[in-house]
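Here the complex is missing one protein chain, while the rest keep their positions.
Chain nomenclature is as follows: A and B, assigned in order of appearance, with residue numbering initiated at 1 for each chain independently.
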Amino acid sequence: MQELLLDPDRCFDPDPAQKQVARHLYECVSELPLICPHGHVDPRLFADPDYDFGSPADLLIIPDHYVFRMLYSQGVPLEQLGVPTRDGAPVERDHRKIWQTFADHFYLFRGTPTGIWLRDELCSIFDVTEKLTSESAQRIYDQIAAKLASPEFRPRVLFDKFNIEALSTTDAATDTLEYHRAIRESGWAGRIVPTFRPDAVVNIAAPDWRPNISKLSEVSGIDVGGYDAYIQALENRRAFFKSMGATATDQSAQSAYTGELTPVQANGIFQRALRGQATPEDAARFNGHMLMEMARMSIEDGLVMQFHAGSWRNHNQALFDRFGPDKGADIPVATEFTRNLRPLLNKYGSDPRLTLILFTLDEATYSRELAPLAGHYPALRLGPPWWFFDSYYGMRRYRELVAETAGLYNTVGFNDDTRAFPSIPARHNLWRRAEANWLAGLVVRGLVDVADAQEMIHDSAYRLAKRAYRL
Amino acid sequence: MQELLLDPDRCFDPDPAQKQVARHLYECVSELPLICPHGHVDPRLFADPDYDFGSPADLLIIPDHYVFRMLYSQGVPLEQLGVPTRDGAPVERDHRKIWQTFADHFYLFRGTPTGIWLRDELCSIFDVTEKLTSESAQRIYDQIAAKLASPEFRPRVLFDKFNIEALSTTDAATDTLEYHRAIRESGWAGRIVPTFRPDAVVNIAAPDWRPNISKLSEVSGIDVGGYDAYIQALENRRAFFKSMGATATDQSAQSAYTGELTPVQANGIFQRALRGQATPEDAARFNGHMLMEMARMSIEDGLVMQFHAGSWRNHNQALFDRFGPDKGADIPVATEFTRNLRPLLNKYGSDPRLTLILFTLDEATYSRELAPLAGHYPALRLGPPWWFFDSYYGMRRYRELVAETAGLYNTVGFNDDTRAFPSIPARHNLWRRAEANWLAGLVVRGLVDVADAQEMIHDSAYRLAKRAYRL
Partner (left out) sequence: MQELLLDPDRCFDPDPAQKQVARHLYECVSELPLICPHGHVDPRLFADPDYDFGSPADLLIIPDHYVFRMLYSQGVPLEQLGVPTRDGAPVERDHRKIWQTFADHFYLFRGTPTGIWLRDELCSIFDVTEKLTSESAQRIYDQIAAKLASPEFRPRVLFDKFNIEALSTTDAATDTLEYHRAIRESGWAGRIVPTFRPDAVVNIAAPDWRPNISKLSEVSGIDVGGYDAYIQALENRRAFFKSMGATATDQSAQSAYTGELTPVQANGIFQRALRGQATPEDAARFNGHMLMEMARMSIEDGLVMQFHAGSWRNHNQALFDRFGPDKGADIPVATEFTRNLRPLLNKYGSDPRLTLILFTLDEATYSRELAPLAGHYPALRLGPPWWFFDSYYGMRRYRELVAETAGLYNTVGFNDDTRAFPSIPARHNLWRRAEANWLAGLVVRGLVDVADAQEMIHDSAYRLAKRAYRL
């Protein structure tokens, strides 16, 4: 029955010769530990040894914007899926009903990565052997609920079962990392490390920027009344994150603009921002300057720098007002790297101490800008296909568009980038299979030999991520 | 002999396993009726039961800019192909000679959709069993001419033979729909419905805008002297189209800009336009405003809204001056949807009464903007690959770039979008085959099961179009 649901050769091209090579390459790496260097799993899961995931809807639907945005796109209100409102207005609380609505619409995910991950997850983790339909919904709910109640479904147990070697979370610059501390102090051996994400104290246009600056003063013990103190406070926090195991930072912005300000200019903007008088132009220039500053700090403290560009956050204003951020309404925009990154790359891109990992939501930039840039600047590496492109065909396009110019070795393996902890094995599995199939395609076309392909799949599945993220 | 020309497994990938699944899926839908919700067939064909297509050149060459632009691109003057000039300057009138020129250059269409449609059409509809070459040209001309003279080649007979369930034409807002009326009054059962196309009365920069406004006054019986009357006249015409069976509207613009004006602003621009003093900026703002107004009207009257963005019309000025529009010289431009559609989508994109179907000529927007937007906003659906992308590889890219993010169910099946009535079956056939092959590729990779793929091909070939266009 399981084999009906999960083809052991899934993701491989149907040609028997290619399939055989793909299967061989996949088997070379299918048992390797997982390196998870970028994601959004909540560290609380591991701080409490008895952490409980809640109901199947708590686990798989309510917090997952990949899931509920698809139902929303077909007219299902988020309230009906139990997504909490900002003002506490009531939403559906019957989790069986939420689950039924989800199952009734599961056909929407046919051929999508979310559908493929969920099928894998239900089958591999929850031993569900029938297809999720309106009819089977409640039986499957029962089956998942029973599993979730059992001791093998504590996150720490799953962490070991999933064979995770290291997992990085994403944490605000002002985070006290108390859960990370608790994990460390608990004596548990799992390696969970924080990632320094300064967006909320860098983006002076964000509504919460000023309260976050206050918080920054508080946690750093440095009174952030001016630009110099601000930089000191950030350096202080980076040192703290590093002391807690962090190996990387992460920044996000709509544009990839970089450009250095003089200290006087930077402080001028900073002071206007403190007074609530910064313009959109100020915000853009400050952000471009802070990308350069973060590169400088990375060179000094050795934290790997990640930069995610090109998402228009919270495109649907009414939905944002009612439900807040991360509700499936972040929409990509065209992104420009060649001109925008030139200041940063000219100043720091050839420094051997820097690793800068880039992510894009504009696939037109893969072959036009990112692969040529990564194929030149020593500091630059390309992150795996991000978000919408973390998918079977997305991975294929990524390799076909990037690898001929940048090679494999200017990329960094896989990131699962997920909040949904139990989906991690399914995501890495899809990557490893898609990569095995890509390489098998090169082998059967005589473009790469098997010995090289074996090295490459090992690099792609494990070594590149470990090395690039210094884990 | 026919099999030499038309491989029964054409369009399917060569791998035997995939081919078998593709053939099975194709056979599930090959006999389903055709839904033709967007196109440019002249309703006169059906108003007159004895309508005569004319010569083979009248049917296949002279009116088809897909055909003659390719010969033009290789130096064949349009005059030599019988394309009429605006000023009546003489052009080739010997249709056998035109046909010979076409056949002499038919090699230009190798591997193009036009070549594939024509081969299918000649074989399936005109029983031509030899290849079109310089040598066979006149024999094939005779064969087609004989068929065209026979009673089975009246459009109404073909309509039934083609198994068309519904066919939408495209009609100016000022059209009296007299041929649609004649069809209805004739008692013939074929379903031919108009589509409301307001471009000529919306685009204040068009040279004929003022005469078209006069015509709008005339046909609506409303004196369009100001913006309020203009809106009333448009609503009046929409109601009339609806009464004549219309289920949809269609707008076209170079940019996807949307943005609402105040009534005072809108009237100001409208008055400047009436005086011939509107600026290009006025035209852009007015168009952006009217897209929003059309969305509002669609919510009120239930007509599905279509929007085609991104074509630079009549790029070749000298050719336009001599021959007029639609001569194969419309060239796409880069198009931006995320920012441009935000005002419209924020105001109307979550309204369950609206269906807005988008088309693009910029494939970079498929995965970057359109799929994420359609995967979020309930009102939004993506039209099939348009124009140049209504092709085998165009369809493949469309699905690979769109389906993983938006799913199948935020798309609307196929549009043949053609003036060339006898090419309709060939176009739908190519779509159904390409879709069967795409789905078979998912099946043999274990990403979708056969039962789901059967549902999906049925949706793609028939149900999605019928539902989205409310036909």
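By definition in this document, a residue touches a chain if its C-beta (ideal position, glycine included) is under 8 Å from a C-beta of that chain, and two chains touch if they have at least 3 such contacts.
If you're wondering where the values come from, they're calculated on a predicted model, not measured in any experiment.
Within the whole complex, the absent chain has one touching residue among B:261, B:344 or B:364, and that is B:364. Listed residues A:96, A:210, A:272 or A:368: the one in touch with the omitted chain is A:368.
Taking the complete complex into account, residues 13, 15, 17-18, 336, 338-339, 342, 345-346, 349-350, 352, 364, 367-369, 371-378, 380, 400-401, 403-410, 441-442, 444-449, 452, 455-456 of chain A touch the chain not shown. Even with one chain removed from view, chain B keeps its contact list with that chain: residues 4, 6-7, 9-15, 69-70, 72-75, 107-113, 116, 131, 312, 315-319, 328-334, 361-364, 388-389, 391-394, 397.
Note that in this section only the chains that are shown with their structure count from here on.
The distance from the centre of chain A to the centre of chain B, each centre being the mean of the chain's C-alpha atoms, comes to 40 Å.
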